[in-house]
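Missing here: one protein chain of the complex. Every other protein chain is in place.
Entry: chain A
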C-alpha cells in the first residue's frame, strides 16, 4: 500500500469508528455517568516490571561492537525459583554502547526463547526423513565411535619423508565465532590433539584478509583503534563496509565525531545505504573496483603533495631500497610462474647489507627505494582511469581525495571504517592494504581518531582469530608447523622467529620461542619436556591449507567422511550452496553443536525449489547436539577493539542443552577412553594431552581463562636481579613479558597473557573512567598488555612529542613513555635511540611496500573480479583477474560470463538481522520478514518490475526468488563505456525460520576466495534478473 492509500484507509476507518460505539463501551460509560464507577483507582501508570528481578551483566552475542547487556530474570535468585530471562536492555555503564543496542540486540530476548532452540540431542539416521530424540549418552558414544573409526582408518602419522605429521584430514571441523574464548581454546586443544587441520572458524568467511593485510603492513592483524576513539576523527571515510547497518552502536562514535568535532563523513559504496543516509557525501562505486579507487587516491595525494612527510620519512619504509630484479609489468609482478599460477616472491624484498640489515636512502632519491617504486606504480591511476574503472564520478572521487588529503597535517586526523565490502573479494587483502598505505602516507596510524578500523563480524571472531582456530594457525598468531618448512622444532623456531632488519628495533616476534614453548606446555603439560622438544612431534603438521573452500571441495570429491560443526551454518554461509549441499550428502557423519536449528543440520530435508533434495538417497548420519547461548554461560569474548569482556550466566539453558565446553569435554573423555581401552592409531597425542580440569568432562570457564593467561610452573627469577623471584611457582603470570622458553611457564595464548593475573579476572573490570580522549583502561582488558590504540608511539613525533597536543595519548617524559594509554612500545627506550613504532616488524617500519608477506604482490593492483562485467581489464587486458587466485577446476567451470549474466550481484547484511540466526528470532523476523533484492529504477523499468514484485535472480550456479525493492539508491554506472547495473542481495534467508521462508543467498556466489586467505568472493559476481 502506498503512503496515500495508507492514510486514506486510516481516515476511512476514523470516520467509521467515530460512529461505531460498542454497546459494552456504552454501558460502562453510562455507568460512570450514573456515578457507579470510580476511575481514579485506575489512573496509575503501568507498574514497572523489573522492580525485583535479578540483573545479570552480559555482552551481546551478535557483532563485534560487544555492547554491554543487562539481563533481567524472573525470581530474585532464590533457590526455589527457576530463573527465566524476561527482559534485556543495554548496560549504560558500558563505554562503547552506553546503554544502546541495535535492533538485533534489542530483540535478544526472543533469541533466548526462540522456538527454534534445540532442547535435546537428536539424530537423523542415514536415509531418514526425520529427527529422532536420543540420550546424551547415546549421542556422545556414537559420535566418539564414528570419530575413532575414521581417525584409525585415515590418520597420517608420518609423511613420505618420515616426518611425524599426525594429520587427520578425513574429518573436518568448524568452530564458532560467537562462542567464548574458553570454548574456543578447549576446542583448539581437542582438535589439534586429534590431528584435525581441516578446520576453520567464521573468520575465514569474514575478516581473514584483514589479518593478512594489516599484519603485513603494521605487524598486527587487528583493528588499530577502538570504537570510542572514532569520535576523535576529523574525517570519517566509510568504504568497503556499511557501519551504520552492520555495527550501528559502534557507528555512534562516528556520529559523535560529526556532532562534537564537526567531522565530515563520506560513504563510498555501490548502494546509497543506511550509512549514506547520515553522511555528508555519498559516492557510488562499482563493486570489485576498490583498488582502482584507492590507488587513485595514492596517486592524487602524491601529485598534490598531501603527504605527512615527517611521519612518512621516519616511520614508514618509504626510504627502504628494494632488491634489484623487482618489477611490475603489464599486470604482473616479477617472479610469476604461469604454470603454477603463483609467484616466486624472492625479489619482493629489501636490499640487505652484509650484516643482513635493510638498506635505506633517507633522501628518497634512489630509483629503487619504496617511495619511487610506489609513485611509479600508482601514476597510472589518474582520476580519469579511476572513473573509467569504478564508475565513480570524478567529482566525488576528488572530494574523497581532498578530505583525506586535508588530514596530512599533524593536527588533522582521518579514519576509515570498513568491513566485508573489502575483505570478500579475490583481492580482499590488497583492498585493505591500499587503505593502510594511504593512512601511513597521511600519518594517521597510531593517532587517536585515526587508524585502519576493521569492523569485525561475529561477537568473538576476533577472539577465535586470536586463538588460532583456523586451518594453519595456533593461538596468538603463531603458525601451525608445516611439514616441509618445519619438520623439527629447531626448524620451526628458526623459520618463524624473524631476524632483525634494522639496528635498534624491538622486533618483538624475536620472543617467538617463549610464546611457543609456553603453548606446548599448555598442550602437553608434564609430558612436554626439553628432551622430547616439548612434544613437537605430536602437533599436526600441515601440507596445504584446508580452508572452507578446500574442505568443501574435498567433501565434494568424497574425500572427507566426518564433519563436526560447532555454532556455524556453512550451508548458508559457504559460497555456491548447491555444491556445498551436494558435498554434505557425501559425508558419513555430521555432528552439529548449536543452540538453534540451522539449514546445515537439515540439509537433507526437501524444501521445494529452495532445497530440492531426495532425503532417502542421502546416507549421512546427522547428530544434532543442543548447546547453550550467551545468556546461559560465563566466559569472555573479544570485541573488534580487542577488548576481552567477561560475561555472566543469567539462566539455565532450555531442555537438556549443554555448554560447548561440556560437550567437547564429554567427547574428549569418551575418545580418550576408547584409545585407552582399544588402543588405536596415533594414540600418543591424545593420551599425552594435558587435561587437568577438576571435572574432565566439563572444564570450567575460569579454569580455561586462567590457562589463557598462563602461570609459572617454576619460580621465575627477576632478570634484573637473579636472586629475586619475579613470579612464584604456581602463580598466574602478570603478562607475556614473563613468558619463558625453558618450560617454566605455561600459556595457552600469549597475547591474552595479563587477562587473569594474581590480581584476578581483569576481563571483568568495570571502571569506566575516561582518562582522556575516551580511553577507559579500567574497563575489561585489551590485548596486547591492555593497550587500546595500537602503534600509539606513532602519535608522537620522532622526538617523543605528540604530533597534536590536543590528541596527547602518550609522550616521552624524560624517563619513560607514559600517558592515557599503555605505550605500545618499549617503555624506557628514549626517542634518541631511534626505535620505530611498529615494534612487531623486524625493521620497525610501517610498510608501504609489504615485501614478500602477501602472495599477490608487494603493492596492490586492480584486478577484475573472477566474474567481471567488463570481460577485460582496461589497465592490462592480458591479465584480467588476479594471477594468484587459487580456484579448483570444477569451480572454474561454474563461473559465468557477462554475456550470459550481465549484472553485478553483491551480497550484504541488513541491520535487522545477524547472518542466518535471527530469522529464528521473532522480533527480528517482524522487523525484516522476507527475502528481497534491491534494484535501480532503470533496471526495474527495463525488466518491467514494480516494487514488491517477485523476481528471479540467477547465476551460473543456481537461482533465488525474492521480492524486488526498487530504489533510487542504486543507479546504473558507466564503466569502460558500458552501462553496469548492480543488484543488491541481502543474505539472511533460509528454511529454518520464523520469517518467511526463503532461498540461501549463497546459491548465487562463486567458490573462489581472496588470494591470500581464501575468504570467499561474496561481493562481486555476475547474475541475471527477470520477473518471476
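Everything that follows uses one rule, which is that a residue touches a chain if its C-beta (ideal position, glycine included) is under 8 Å from a C-beta of that chain, and two chains touch if they have at least 3 such contacts; residues count from 1.
We take it that contacts and distances are computed from a predicted model.
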Options "Energy-coupling factor transport system ATP-binding protein", "Formate dehydrogenase subunit beta", "Branched-chain amino acid ABC transporter permease" or "Putative DNA modification/repair radical SAM protein": UniProt name of the undisplayed chain: "Formate dehydrogenase subunit beta"
Contact residue for the chain not shown (choose from A:345, A:403, A:765 or A:922): A:922
Options A:255, A:491 or A:613, residue touching the unrepresented chain: A:255
Contact partner of the left-out chain, one of A:274, A:514 or A:706: A:274
Selected residue (touches chain absent from view) among A:103, A:391 or A:682: A:103
Hidden-chain contact residue, picked from the options A:62, A:131, A:190 or A:282: A:282
Positions on chain A where the hidden chain makes contact: 1, 3, 6-7, 10-11, 13-34, 37, 39-40, 42-49, 87-90, 92, 99-107, 109-110, 244-245, 248-249, 251-252, 255-256, 258-259, 262, 272, 274-278, 280, 282, 911-912, 922-932, 946-949, 963-969, 994-996
